[in-house]
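Only a single protein chain was left out; the remaining protein chains are all shown in position.
The chains carry the letters A and B, assigned in the order they are written, with residues numbered from 1 in each.
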Amino acid sequence: MIIAVPLQDALRIWMQGAIAIGYLVVAIFFIQFWLETHERVFLFFATGFVVLTIHRALLGLANEDLDWRAVTFSLRLAGYVIILIGIIDRRSRSRS
Amino acid sequence: MLAPNGELHRFLHSEIASEEALDVLLFLFRNRQHAWSSEEIRGRLRIAGDATAVSSAIATRRIELRLVHLAQKQLVRMTAGASTYRYEASDGKTDAMIAELAAMTDDDLAAAARMIYVRPRSGADAFADAFGVRKGRP
Partner (left out) sequence: MMLLLYVLCFAVSATCAFLLLRAWRTSHVRLLLWSGIGFTGIAINNLILVIDARVAADYSAWRSAPTLIGLLVFIWGLAEERRG
């Protein structure tokens, strides 16, 4: 077999890496949109996606023990909360 | 009344830097059989602000700058050797848009000139508006 680790692990690691880069690319596009429109929502989304990039990278790289659990949990929570704040911020600003 | 036209708006906002540049471009288009120097154009065209006794040298210089800008955008071409310019659009689509502008009434042209300065709505704007409450600006 040419893959160095069990197939299941290889797929998991590969997938998390691919998604991590995918999130990063999306974040880069959001930065471009922010430069173009100066809409703050894009900064929130870009930051959230960068945090999720780190989260996914850790899911791929880290082993499954408890120390890392807390870190990956916090990152996932932070990423989604940042995006949520961005949505709330945009909605409240468009009301005024 | 000028109908909303995304392509024209994008052209005006990205390729034309000022109303004066638009005036110069349309003049060269209407007189495209000949090449013109900035001196000659100044004589034929009244640039906004000239009524306040701006010296002719400055007005000529201003037109020269507009011509350089238009040449960089490949809308006009400079004659080698002489410093005269003639209209030469890069493709048929651009030519059609400029012909449309040249045929406009003064009111419509004033509305079109506004497009030079106002950023056209993009997909990014639509994305941000999707998360707003009210309907976005048209």
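As a working rule, a contact is a pair of C-beta atoms (placed from the backbone, for glycine too) under 8 Å apart; a residue touches a chain by one contact, two chains touch by 3 or more.
As the structure is a prediction and not an experimental result, all values here were calculated from the model.
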{"item": "In chain B, positions touching the absent partner", "value": "10, 122-124, 126-127, 129-131"}
{"item": "Positions on chain A contacted by the hidden chain, ascending", "value": "8, 11-12, 14-16, 18-19, 22-23, 25-26, 29, 32, 59, 64, 73, 76-77, 80-81, 83-84, 87"}
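Basically, only the chains that are shown with their structure count from here on.
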{"item": "Approximate Å spacing (C-alpha centroids) for the pair chain A, chain B", "value": "43"}
{"item": "Touching residues on chain A, where the partner in the complex is chain B", "value": "33, 36-37, 39, 41-42, 86-87, 90-91, 93-95"}
{"item": "Footprint of chain A on chain B - complex, ascending", "value": "122, 124-125, 127-129, 131-134"}
